[in-house]
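Input: one structure, supplied below.
All protein chains but one are shown in place.
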Amino acid sequence: MSQPEVLNQAFELGYTYTRSTGPVIGRFLTELRNRNIVGIKASDGRVVVPPMEYDPNTAEALSEFVEVGQQGEIVSFAWVKEPREAHPMDVPFAWAMIKLDGADVPMIHCVAAVSEDAVATGARVQAVWADETIGYITDIRCFELV
Amino acid sequence: MKEIAIVGFQQSDSVSDAGAVNEVEMIMPVLSRVFQQVGINNAQDVGFVCSGSCDYLQGAAFAFVAGVDALGAVPPIKESHVEMDAAWALYESILKIRMGHADSALIYGFGKSSPGELPIVMSQQLDPYYLAPLWVDSISLAALQARLMLDQGLITEGDMAEVVSRSRRNAMNNPHAQLAGDVAPDDVLAQEMYLSPLRKADICPVSDGASAMIIATVEKAKEWGMPYAIISGIDHCIETHNLGMRDLTDSVSTRTAAKRAGMDAGKVDVAELYAPFSHQEIILTRALGLADDTLINPSGGVLAGNLMMASGLSRIGEVFNRIVSGEVQCGIAHATSGPCLQHNLVTVLEKA
Amino acid sequence: MANLAAVVGIGQTKYMTKRLDVSIAGLVREAAVNALQDADLTWDDIDAVILGKAPDMFEGVIMPETYLTDALGCNGKPMLRVHTAGSVGGSTALVAASHVQSGMFKRVLTVSFEKQSESNAMWALSNPQPFSTHLNAGAGGYFAPIIREYMRRSNAPYDVGIKVAVKDRLHGARNPLAHLQKPDITMQEVEESFMLWDPIRFLEACPSSDGACAMIIANEELADKASKKPAWIRGVAMRSEPTMYAGRDEVNPQAGRDCAADVYKQAGITNPRKDLDCAEVYVPFSWYEPMWLENLGFAPEGEGWKLTMEGATSLDEGGDIPWNCSGGVLSSNAIGASGMIRFAEAARQVRGDAGDHQVEGAKLALGHAYGGGAQFYAMWVVGSEKP
Partner (left out) sequence: MSEEQEVVTVVKAPVYLKYNFTAGAAPARFLAQIKKGVLTGQRCPKCSAVYVPPRGSCGGCGVATEEEVVLSNKATVQSFTIVYIPIPNNPIQPPYIIANVVPDGANVSFIHLMSECVNEDVHIGARVEAVWKPKEEWAFAMDNIRYYRPIDEPNVPVDQIGKLPVTGLEG
């Protein structure tokens, strides 16, 4: 019996998917491109950002858009001291659940900060826009502390 | 409704890198042990086979197809496959037995997570428009969840460290464990933060391996003459994908599943919970209303080794092992899938 | 003994190359809502959802059931995701049926989908793993040699596949949901179409489609009260065999034969050609019609092509056993859904609800799906009457 050598090789599994958005996500991304943030009213009246297409509680299709603020409050955060290659930032940053002004449900995005100590639950943050907005979630480059 | 008996369970060691083994080579040794345990030859001797695996762990489409090569599926067999976790393959198998189309089933799960960057791979199970493009990894999401609990005073870092310490110590009696040792809570707290508020010890390791189970009707189990445990209830439940709309400090779907599975919190000698993060064990313990005298994760749980796609099945197997050894009378096992405990399955087991 | 179960609602999307107007959730949702409407039910009437899709890589969404929970009204309910190979739509229908047949559920929704336009399904999978020992020449590169071996064994004339390609497109022209609409297709057009993998021509292969299919399956009590005529499930079977083993018959795989024998036995079928009124069979390459006619026992070995050439499988020619009246996979191929579409179209026939592609008075129909290297099979027989 021959001895198996351990054969290792790096490879990349990848594809650039073409995603059609449908009207709800499309509206949100269109607004992002225009540097606005909109949410959607759920059946119980709560404003959800980014807008969901379907209500989690009633399963109804949602359609009532509500413009929300570009500032909000950190509901929770996680401090990434060693960003991964795929992460949107290459220096230490925080992931946060952010409740935007006028929204009732927090969204998840990244927050730029100099150190973990600078971030806190309840801290105010503001959206920072990408230099060029294209209609993608990364049009919000990150949030920064106010 | 037909009573279901578990008659055999085997698992591989949890290892950080299984090296030069492909799917079939990973599965075969575990299958041959479980066949031996029950005294059968191969998958021909059971009525149904169902497995759980995820292509993206090793980065190959239809990786599970190779799994069929481990079964001895000539002549052809009744066979199916799920993602989620092999615990759901068990669920599918129970449906098959209860409808009378099988009297027994082999269930197995396998995962070779080491080739990829697992937390990043799992980011691609999130909403493909809002979250996946940000590459929010699974550890970061769990960290957000932990912070909510800490901020609300629902847990302390000490509570989390207690979970880790108990896992490491329990795992010393688990020959398959990847991480074990006499670790005190203070030792854990002395570690630096990794992804604050999580320390590395709060996070399950990345593991390669497989596990397998054989179930049967009680009549068939008696015919085989093997010691068995009864699955007296099994149910599962999923919650909204929107993490902001869930109470992340609780697991409503776990509670719902447990209720529908007929769990009686006062009658649980042992509970094996699929909690990939220390704080999630506390969430689950509370959601299930487990009493103080319930033995929780005596195997060390998945903090001692997490075979993605098999760990949920292994939780059930661990409870089975303790029941047939006579150590306990009854127990529950929990399995999970999705970010921050989105999808949960609860199995209630009893001594035959 | 399994509990009785029946299809009480069916919903599909229109199949087309690109559904650019909806998200993935929107596509899946559309089929589900159509099924609810067909059954005159609401989300609250559904006890569990069974979702079928494979592989994740076609859309690049891992375990899409987690993201699709809200679109499918599943928050707080059991959601089970089935992931078999090309047979996944069929397997999923069977798993959904087992929820009811086991007595554990009263009424469930099952959905399967494909949004191939998000990727290029055929080549999204073509990036080979390192150390791959197999040449990748696409699905046709795998199946064409098997078809060639069938042609050798059966001495079938070269134009059987051409005939099937025309027949299924003419069927498809009767079905407004079918992707390809080719009411004027001719044998000559197919024969002159580009050769891809000899003997498979372009028009002898299936298209790439976006689409979703959904069904609602209920127990006897609820099916008896259903607003429309139910399709009673009379038999369910699945079989798998390895991709490769010494002596494997790839042309007439044993797993397919065994699966058919199993489902026929449950449905009391002894002569499928005579006992069944029609069949929806997974035929992604035209030559698979004669091959499956034999594999499924509609014709003796080596003679399946004769049924095709006689017009026995053609609705337009008044055949006695029409196959793929919906146009089949050759007219619409939303891969992850294709198996379920076969199962649903069989149910439409026995519900008498198949529109212009209805087989007059159909009482018993076969739904069939296969996948992998023609190694995974799922089948059901549905009837207009309770067993």
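A, B and C are the chain letters, set down in written order, and residue numbers restart from 1 in every chain.
Here is the rule we use: a residue touches a chain if its C-beta (ideal position, glycine included) is under 8 Å from a C-beta of that chain, and two chains touch if they have at least 3 such contacts.
Quantities reported herein were computed from a predicted structural model and do not represent experimental measurements.
Under the touch definition stated at the start, the shown chains contacted by the missing one in the entire complex are A, B, C. In the complete complex, the residue from C:93, C:144 or C:365 that touches the missing chain is C:144. Only one of C:198, C:301 or C:320 touches the absent chain when the whole complex is considered: C:198.
Only one of the listed residues, C:9, C:60, C:235 or C:253, touches the absent chain: C:60. Shown as candidates are B:132, B:146 or B:257; the residue that touches the absent chain is B:132. Touch with the chain omitted from the figure is made, among B:72, B:100, B:227 or B:289, by B:72.
Interface residues of subunit C with the unshown chain, by the touch rule above, are 20-21, 60, 123, 126-127, 129-138, 140-142, 144-146, 148-149, 152, 194-200, 242-248. Across the interface with the omitted chain, subunit A contributes residues 1-21, 26-27, 29-30, 33-34, 135-136. With the whole complex as reference, residues 17, 19-25, 28, 31-32, 42-43, 56, 58-59, 66, 68-74, 114-117, 120-121, 124, 128-129, 132-133 of subunit B touch the missing chain.
FYI, only the chains that are shown with their structure count from here on.
Ranked by how far their CA centres sit from the centre of subunit A, the chains are topped by C. Between the interfaces A-B and A-C, more contacting C-beta pairs are found at A-B.
In terms of their C-alpha centroids, the spacing between subunit B and subunit C amounts to 33 Å. Mean C-alpha position of subunit A lies 38 Å from that of subunit C. Within subunit C, contacts with two or more other chains are made by residues 23-24, 57, 59-60, 69-70, 75, 129.
For subunit B, the set of residues that touch two or more other chains comprises 56, 59, 128-129, 240-242.
Remark: subunit C residues 1-3, 23-24, 54-57, 59-70, 74-85, 91, 95, 98-99, 101-104, 125, 129, 236-245, 248, 253-255, 258-259, 372-373, 375-377 touch subunit B in the complex. On subunit B, the positions that touch subunit A within their shared complex are 19-20, 56, 59, 117, 119-120, 123, 128-131, 133-137, 140-141, 143-145, 147-148, 151, 193-198, 240-245.
The part of subunit A that touches subunit B in the complex is made up of residues 4, 6-7, 11, 13, 17, 19, 21, 25, 29, 42, 46, 48, 50, 52, 56, 75-81, 84, 86-88, 95-97, 105-110, 116, 121, 136-138.
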